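Here the complex is missing one protein chain, while the rest keep their positions.
== chain A ==
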Amino acid sequence: MEKNRESAVVKKVMDYGGVGIRILKADRVKIYRDIDNLLYAEVAEAGLETPRLYRGVFAVLCFPVSGPDRYISLRYVNPSGQEEEIGVIREPIEFPREDRIQLAKSLAQYYFEFEIERIVSIEFRYNLLMFDVLTNFGPRQFEMRWRGDRALSLGEKGKVLLDVYDCRYIVRDVSALPREDQALFNRFIYW
């Protein structure tokens, strides 16, 4: 009974009269990079004899925090100059390895973040927090306005710090930092 109710709800939610997202299946999409360094997607579309070719494709994660390995939106810029979604890849793992490499490369280009590994010091001066940290790119110093809206939550345990230029410094799990770093971090980033 409960199951029937659930499936009915699911059906009701999923039925958008054909205007929901388009899921791209591995057997209908081919992703590759050409010598012009552009990413291409060939999509077999209903009613077309040959696959439709999209140029200048790029990938964006639908759920970068809660589901970074699934639901990748493939997008391109249409001839009118508007960004448009080609479709969504639900399970990248179902795609050939070469396609996945291109997807990963595109995502790496789209997302650029410094991941904080250690906190050397934090000083509060002139209403700014002056950070000295170790990141995946080596030591970095950055300044951040001391405001709640500059330290965003990253899932349940992490934080994204936006510096004065809007560069992103992430701590995936604050509780995984060494104890003294945590204490220092929590003293200023308490929101």
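Throughout what follows, a residue touches a chain if its C-beta (ideal position, glycine included) is under 8 Å from a C-beta of that chain, and two chains touch if they have at least 3 such contacts; residues count from 1.
Note that contacts and distances are computed from a predicted model.
Enquirer: Mind telling me which option in "Phosphate transport system permease protein PstA", "protein-glutamate methylesterase", "Sulfurtransferase" or "Putative ABC transporter ATP-binding protein" is what UniProt lists for the chain we can't see?
Expert: "Putative ABC transporter ATP-binding protein"
Enquirer: Taking the entire complex into account, which one of A:A44, A:L128 or A:V174 touches the absent chain?
Expert: In the complete complex, the chain left out is touched by residue A:L128.
Enquirer: If I consider the whole complex, including the chain that's not displayed, which of A:A26, A:A44, A:C62 or A:V77 touches that chain?
Expert: In the complete complex, the chain left out is touched by residue A:V77.
Enquirer: Could I get the residues of chain A that touch the absent chain, sorted low to high?
Expert: 36-38, 55-56, 64, 77, 79, 81, 105, 108-113, 125-128, 137, 141-143, 145, 148, 164-168, 186-188, 190-191
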